[in-house]
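Left out: one protein chain. Kept in place: all the others.
Read from first to last, the chains carry the letters A, B and C; within each, the first residue is number 1.
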């Protein structure tokens, strides 16, 4: 077992402490993650001591709030290793970030006949915005096929990617199986056709550091609530030279430079894309979560998660009918089926035993269709889970399978 | 003075207590309001005991979170007196709600040559989305003119409103001057031409109860942070028969019914418009704020605010050069100028004395242009302000004007 | 959207559903008698296994009730005599077992009687409320809503 002070980390998460007291186990971390106490404290402190509107007034509180808000942007810049703070746009979540790119970049720069390349493993949030755009603009969507192992079949890439491909949108890690996607190879291939690449990092950020400059993607998105931050906040990273030429999407306060009855001129990124009063508490709460992560040895945390995942898989192997879905290299997610039992029945029987897992298509219907599945059971780990959680999960699963 | 237990109410607001201890006075309530302790407690409790994704899983926590989230929707329904919960759509704020209507209703149902009627008093958030839409769809925007008193000049309404008018978007109360807008008359006139009406209630909800059925508007929007709730959450009310025929705006998880590689079908309102993981803590925090309001005598609170406002205006009357902007009937906002001094200098000198007011165009440039002003100083009250706040404000203003 | 079937040919099939007010005690007795959650859920799974899926003739008229976790097929019918019949089925056994609990309360009653029922009461009594959350996970609430709203609507028309 890697060196990682799990019991001390676990105490930082009030909900996990509480669930443990209640005898329950939370293994739905891929849906949303729990928050360390410092995030709650930051939110509290914000509302009790700093709350004011940002970027609009210059009184004391507003200055404090604006400083905290822009420092939070800097924290995200550092987390992603973006070149500048101006490349970090606050959104209400990963979904909104993808919709922003589709509506601003997509509607301005994609022409009828252009192609967008996705993969069959995408979350609906990285499919539907492109479908809506494609329908409006007369674009063609293509999908990199998924293999039965959950890996992408890159053999078809040379035909899927061509001069008409203007944009590639790909998950960093798949949410239903936890398979890491071959983002480096796809990005390199896309560059050859000068296609822009958006990486959906929703499932990656909770488990590893990200370096957008090393990846050299054009856009990177994630949600705060999946990386131990508050709900209602997310991030769009975009290369500045792209953000700069993108038209605003939503109109409102603070994204303008000048408004007259005849029209408006718009301010520079990132504020151009932040219409309306932002989710200030969310932004600084997310920064607090990222700062918390930076106090951990993330390498060790990731190893520890792998250790738990391996243990879980090993212990499940002799449960009658147990079938793992997905291949090697998975991070923190175990998606599985049990022969002869419906996933939902397993989910219910697990819940009755206090184990939270998720069941169904995990908002990835096209992938389920491609794999010929109607759904799976998904147990997803975070670094605050422990061996006891894993054992309780396995015992509960064994009971569900053998006693019902 | 009306009966309203101000000192007890004031103690419910941690930031106000704290500012008082620090010797500062918060009079920027129209920009954002402070939060009662119960809202902070609700958010804390949510993250420490309930946090899970909603509408996706059926394990214990997710069920708790979904229940709380949908109960919050019911609380908002009750607050607005909407017919059903399905008429309440969560958004990230008033700005996002207006953009939603412009992009979903507007892009589907407005045709080139159609007209949208606004007023010159609107906040940029209720102008720019319509300008963007008008440019894209070839629509004409018209503006009800503002009189020097800050009132709307309805004498031109018969020519401004005609068969081509398809939508009217109007503030309930203006944010720069605090003037109540003649929404009843405009709604009645719009109905005669079957034009849809959106009311921007951002500045109304903190001061009075709203009844969307009595108003008979088609859409009503507001932001949580202006009504003592958290940041990053807002509400779109829409008549169900309209929401039902509106296409989705953003694509993502949970707004779908079915997704295949070829396309998607969408679920019913309100979820159709709530793509992605919602701001769950925001929704239940807002509900907590609205429940707090329901424990107060809102009539008395409104009277108390008027009492403070009148006192403030009376005490300012003999400050050399003091000029009130706007006419009768204003609620909780005093917008003013001081002859011979730049508003920003006043703002700075007030801030140096610990008084938070806002200075500038208040995101209402077209109105400032119409009134021939480059900006004003705005002091805006909430029911947790007290006579001491008012007196400190007046003393500071007198000092700024007479000693600098 | 749900329709209510009135074609005699189909309604005749629908009336054959093994679970109705009449067979209720026989069929559901086991759930009431079961000990602990384990016993209860075993009974539910047994009930669910035995719940007939919609035969093809009915299936083509039925509507899907979608949840994230499984799909339920649902069909409502009314006999010339005013008997209310509901068929529903899910691949998941526990949901099917819960559906059986519902059908035992409504099949064979009149629409007006069904309209007057508090369908959730039995589930409350059996400690099965967790399955009625507004979460769209399973669709049970949608079934109850469909049954109740159609039954009430029909009884007003009558």
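What we mean here is this: a contact is a pair of C-beta atoms (placed from the backbone, for glycine too) under 8 Å apart; a residue touches a chain by one contact, two chains touch by 3 or more.
Please read these numbers as outputs of a predicted model, since none were measured by experiment.
Taking every chain of the complex into account, the omitted one touches A, B.
Only one of the listed residues, B:20, B:81, B:149 or B:348, touches the absent chain: B:348. Shown as candidates are A:6, A:25, A:43 or A:57; the residue that touches the absent chain is A:57.
Subunit B residues in contact with the hidden partner, per the touch definition given at the top, are 342-345, 347-349, 351-352, 359-361, 363, 374-375, 403-404. The omitted chain makes contact with subunit A at the following residues, 54-58, 60, 62-63, 66-67, 70, 257-258, 271.
We adopt the following convention: only the chains that are shown with their structure count from here on.
Centroid analysis (C-alpha atoms only) places C farthest from subunit A. Put simply, the C-alpha centre of subunit A and that of subunit C have 38 angstrom between them. Between the Cα centres of subunit B and subunit C there is a gap of 45 Å. In whole angstrom, the spacing between the mean C-alpha positions of subunit A and subunit B is 31. Multi-chain contact residues of subunit A (touching two or more other chains): 347-348, 351, 359-360, 363.
The set of subunit C residues touching two or more other chains comprises 68-69, 130-131, 137-138.
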